[in-house]
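What follows is one structure encoded as structure tokens, with my remarks underneath.
Left out: one protein chain. Kept in place: all the others.
As written, the chains take the letters A and B, and residue 1 is the first residue of each chain.
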Amino acid sequence: MLPYLLAAWLFLVGLYGVTTSRNFIHLVMCLSVVQSSTYVLILALGYRVNATAPISKDVPLGTRAVDPVAQSLVLTDIVVGVVVTALLLSLALQIHKRTGTLRPDDLHVMEG
Amino acid sequence: MTRRTRLIVFAVGAIGVGAALIWGTAGAPPFGHYRGPYGDVFNRRAVPERHATNVINAITFDYRGIDTVGEEFILFAAVMGVTVLLRRQRDEATPRRGDGDRPPWRPSDAVRIAALTLLAPAVLLGLYIVAHGTLTPGGGFQGGMILGAAPLLVFLAGRTLLHPRRDPMGPLEFGEGLGAGGFVAIGMVGLIATGAFLENVWPLGRIGSIFSGGMLPFINVAVGLEVGAGLVIALYEFREQTLLRGRG
Partner (left out) sequence: MIVLEAVVMGLVAFLGLAVVRTHDPLRQVVVLSLFGIGLAALFLFLQAPDVALSEVTVGLAYPVLVLLTLAKIRERER
């Protein structure tokens, strides 16, 4: 039960950071906290007590192992997440160039 | 909407999301007692079928390879987005070419020594993790990011790899395209041979040697090349931004 609570806590805390942020760079980093909550949830769903990692080098075939599919999903997810963060940061940079501000509250008007 | 309204809406939404999460995870198997048959099937059959001891690598690039092709192209598109967004605007210019290619600060001796000492081990570690992806934890994605950190170390030390006047974007973009295209090309070999994309039709090799797993080592190399080149391109675009000066 405990990692599921941790995942829910991280998700809500990160979402609180995103909604009440006053700076775009701060917002992007809170978004990465939200992403990490999904990693914890997926890995916790695949965990098995007293089991080992699913690498069978020098280990007899048939030992208890945790779920490898969950780890495969999370592993590519982490790397792709960082590159998408680079994209978001370049968006923030362009916003600062055009409007001179980094506060999300000042950008509610779309001008032609 | 004002901040207060936003906070109230968030509080209501958070209570709803929290309740849904707790209710959802209460229906999952209790923590530590993973039941599902899917993971056990892979653990049992990955080594005899593919001769690869890193089951996760075999799943990522072979059994569920089509998902990884999609994720790799997300990466490719994100790097392309960074390049497009940070292109030079009409009202910006680089400073005079004399001092524009050195970072505008002078790194301290400790940073320079540390960065240059760590450069060779970083490249070696990255190549090792990419090459042994099918045997031990690692693979194309992790090794590619470590390889992409090597030019970063060079930049931190205040030097450039190539001559400062030469634009490194040509070889970098070629490397990234080669990595992404190489993955699809290896999948096409499977398509032509048996009619299924990314089918493993290459010789499997002995369990525990480097060339085991059929096409897996080659896919690891292709993905490592693509991730490394993509990371260096993104970092290079960001660094170029810090050297531009706005005009007016």
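In this text, a residue touches a chain if its C-beta (ideal position, glycine included) is under 8 Å from a C-beta of that chain, and two chains touch if they have at least 3 such contacts.
Since this is a predicted model, take the numbers as computed values, not measurements.
Q: Determine which one of B:21, B:52, B:115 or B:145 touches the chain that has been left out.
A: Checking the options B:21, B:52, B:115 or B:145, the one contacting the hidden chain is B:145.
Q: For review purposes, identify every residue of subunit A that touches the missing chain, sorted by number.
A: 2-3, 6, 9-10, 13-14, 16-17, 22-23, 25-26, 28-30, 32-33, 36, 39-40, 43-44, 47, 51-53, 55, 65-66, 71, 74-75, 78-79, 81-82, 85-86, 89-90, 92-93, 96-97, 102
Q: Tell me which stretches of subunit B touch the chain missing from the display.
A: Spelled out for subunit B, the touching residues are 54, 56-57, 129, 137-139, 141-142, 145-146, 148-149, 152, 231, 234-235, 238-239, 241-242, 246.
In this text, only the chains that are shown with their structure count from here on.
Q: So, what's the distance in Å between the C-alpha centres of subunit B and subunit A?
A: 15
Q: Using the touch rule from the top, collect the residues of subunit B that touch subunit A in their complex.
A: Residue positions touching the partner: 3, 6-7, 10, 14, 17-18, 21-22, 25, 28-34, 36, 38-39, 42-44, 46-48, 53-56, 59-60, 64, 67-68, 71, 74-75, 78-79, 81-82, 85-86, 89, 135-137, 139, 141-142, 144-145, 208, 227, 230-231, 234, 237-238, 241, 246.
Q: Which residues of subunit A touch subunit B in their complex?
A: 1-5, 7-8, 11-12, 15-16, 19-20, 41, 44-49, 53-57, 61-62, 65-73, 75-77, 79-80, 83-84, 86-87, 89-91, 93-94, 97, 105
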